[in-house]
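Some chains omitted; the rest stay in position.
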Amino acid sequence: MIRELITFGEAMVRLSPPGCRRIEQSQTLDVHVGGSEMNVAVAAARLGVSTAFVTRLPDNPLGRLVRNRIREHGVDTDEIVWTSTDRVGTYYVEFGASPRANSVVYDRADSAIARIAPGEIDWDRILRGARILHTSGITLALSASAAEATFEGIEAATRLGVKVSIDLNYRSRLWSQERAREVMTKVAEQADLLITTEEDTQRVFGIEGEDYEAVARELARRFSFDHVAITLRETPSVWRNRWSAIVYDAQRNAVHRGPSFDIEVVDRVGSGDAFAGGFLFGLLREGAEMGVRYGVALSALKQTYPGDVSWSTRDEVERALAGGGLRIQR
Amino acid sequence: MIRELITFGEAMVRLSPPGCRRIEQSQTLDVHVGGSEMNVAVAAARLGVSTAFVTRLPDNPLGRLVRNRIREHGVDTDEIVWTSTDRVGTYYVEFGASPRANSVVYDRADSAIARIAPGEIDWDRILRGARILHTSGITLALSASAAEATFEGIEAATRLGVKVSIDLNYRSRLWSQERAREVMTKVAEQADLLITTEEDTQRVFGIEGEDYEAVARELARRFSFDHVAITLRETPSVWRNRWSAIVYDAQRNAVHRGPSFDIEVVDRVGSGDAFAGGFLFGLLREGAEMGVRYGVALSALKQTYPGDVSWSTRDEVERALAGGGLRIQR
Amino acid sequence: MIRELITFGEAMVRLSPPGCRRIEQSQTLDVHVGGSEMNVAVAAARLGVSTAFVTRLPDNPLGRLVRNRIREHGVDTDEIVWTSTDRVGTYYVEFGASPRANSVVYDRADSAIARIAPGEIDWDRILRGARILHTSGITLALSASAAEATFEGIEAATRLGVKVSIDLNYRSRLWSQERAREVMTKVAEQADLLITTEEDTQRVFGIEGEDYEAVARELARRFSFDHVAITLRETPSVWRNRWSAIVYDAQRNAVHRGPSFDIEVVDRVGSGDAFAGGFLFGLLREGAEMGVRYGVALSALKQTYPGDVSWSTRDEVERALAGGGLRIQR
């Protein structure tokens, strides 16, 4: 079966106290499944992109739970590498309220995907017929072998004419800015699409500025990207955000601005990934302008319900883009 | 026993995911009971109006659940028609957050009340001594036989000198605007009180305009209503609304404006019905001016807790009208 | 993609009060998804059988929820027929305790699958390469058109050399014993495998007796079945059951008895379906003897956690068959 989009990375079990409880207060934790590239896969698949997610998981109840919750959305999980040892990475989220920001405690060291060995993934078979391979800086930061597996994928994609899409996703707990810059520069040079935030651009590549268009142009120029998308968030309070994005289309030398949404934030984790999923959908269907519009709207909707992944439909995205209004939809 | 207010319509089981979850995400659903005329009955009864609610329900656990949750508030449920067949209508609510509006999925076709046969309700006995019969466009839209039963009630009321109160409550899933206009025109001509929104006025009677007072006057003129009440909502975001109402008293040719409330919205379903219940209470006790004041305040309070029905007391309404303040009430 | 097993029928949303609460007492309901043929598909797929489930669903949140919860287990849902109208069937379960039996309230009339029209399913394409088509008396009882669609499937299967497996699954709310006998006789004459209970055999075909082996032989003789499997339950109390099964292999003229388990019952709904899924797995892999062993063990395990469907793995079934013991498995 031909799959348009292949994403590669870690999928974790996420545990979060209900409401705005602290972890120390909790007698129960809500269970979600998340991980940047997995979130992108779900977002795109729900919009209709044929998508497979590649990772490595232990064959235990937690590994199966992760796999189930991905295929629940129609993502192809047949390419997951299973192991009888190793663990599933977990992480904990505390949801805040101004002036207390949301916070995250990671417990992801030595997960099955971090312990992947080179050659475990049959990239040539997996990528055959695909149009885009998407991954992020997190996967490269997990471990040396995970980075090696990623580069194997990128090289196979290049060989097979599959576009490579990358999200910087800088995580300071995983590596230093210096190390990230070194590796991500190498990745960027082979990638075709960049999806990032202004903050990560600054931290990883040292490019900053108030003018996001100029930043996007500079990134495209430096690394020869086809497209550079930058998401833009304003955070007046924890529960009220403003959200938009731009994309620079290098071939057409055009900047497209997505719509801007005021968001009553229920769960902002994974919003960049929902943007990426929506962006890739639009890009595949019509081009960068459609991409930035669907990306922003899908991502705005994702922030209005709990969990890392999108549960929205194409209809809902289109209604939001059409200015659907806030009355009850009966 | 003499009951001042009789309401007639459908009562449904409402199922909604907790918090802002989507239905697709849910492993549990919260159970509430609601229905426009039932909600009016509860609102009025809690303020002290002797009230009975008339409907048709199957004698199974769901039918009993609906009946129980109504009489829990002191509404007389002795006039409910029981059947050993048919179903209870259900509906599902997803609560949103900007830019995602609340949405509703109805599963109400072929409910016991929709299948009521003419003559099943002994209107003459039920309405004896009552002062107001209240129903809404929903009941008329459910089915031909439900409409017929409603007209039987309206005619009995007219015969017995009981005032007829009507809420337009247009539901596009149940009937077309044309069909609604045809039927509701016939109803309006026999009714004494109209409770509606500007939006429904436009959709059902094609009367629109920025000037709500003029709209109310025009409605009263066209259909010879004693009173026309219009609720007014502004929706800057899903969680923050502004809420008020006006009433036009045709006999005194006077317009009364209710107070205006900024609302942190927990559950806005049923707010028009809470207004109606509070309005009828005030009208019965003192007149239209008291009605619009109690209606607006009761309805504002109802939107601050979950469920379709009012759980507020007369004391609480009066405290809100007196500008109770937002400090903790110890 | 070749799928070994195709099952066809209704999938419903199941709502049940937590614990042993009554429906009338409930402010929340647990959401599960179930339906006899869907349950068989999940049970078989989890053991490793490549399986597709065919049904008809409305494209709304409830329809998507049902689809998601099926593909979560790896069942292929690509053959589901989607409609923009009609409803998802629902049903309510109250869990009892001696002397109060579990009870079920169905609200399934006029569901999307009951309203399927002949020709909507492309059976020839779907069944290509399959080994077994499984359905049950429920599907035939839903409506005339659902029965017609089922016969279309059975005929296509016969044409394509796909074995037909049938579970009697008599439901007195859906049809009379007379009507069931008439239709199921016609089905049985075309089917190759029968999976049933002693009770249904009696109610549908009027065959009864203490000697289940003789009953199985008689059924095989009368309808020329290859295999007849009968599940056997003893119910000393609501929370303690004893569970086993036999299968008669007509070709080898052999009766195989499954193991017998004492069960601490958490949720017995769907246990016959779990048996069927495990039985078909064993039959496909090795034969009827393996089938009855895996069917009984899988079904015994399914009764120990909530929901209609199996969440067990092949490893767990094999451990139970090997007499796994009741100590904590660390």
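Think of it as A, B and C in the order they're written, each chain with its own count starting at 1.
By definition in this document, contacts are C-beta pairs under 8 Å (C-beta built on N, C-alpha and C of every residue); 3 or more make two chains touch, one makes a residue touch a chain.
None of the values given here were measured: they were computed from a predicted structure.
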*Given 3 shown copies, how many make up the whole thing?*
6
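Throughout what follows, only the chains that are shown with their structure count from here on.
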*Numbering shared by both copies at the chain B-chain A contact, with half separating same from different*: different
*Where the centre means the average of the CA atoms, what chain is farthest from chain C?*
B
_Distance from chain C to chain A - Cα centre to Cα centre, in angstrom_ = 39
*Let me have the rounded angstrom distance from the C-alpha centre of chain A over to the C-alpha centre of chain B, please.*
45
_Numbers and ranges of chain B residues touching at least 2 other chains_ = 22, 24
*Using the touch definition up top, name the residues of chain C that touch chain A in the complex.*
1, 64, 68-69, 71-74, 313
*asked:* Show me the residue ranges of chain B that touch chain A in the complex, using the header's touch definition.
replied: 19-22, 24-25, 96-104, 106, 171-173, 235, 237-239, 268-269
*What residues of chain A sit close enough to touch chain B in their complex?*
261-266, 300-301, 303-307, 311, 316, 320, 324-330
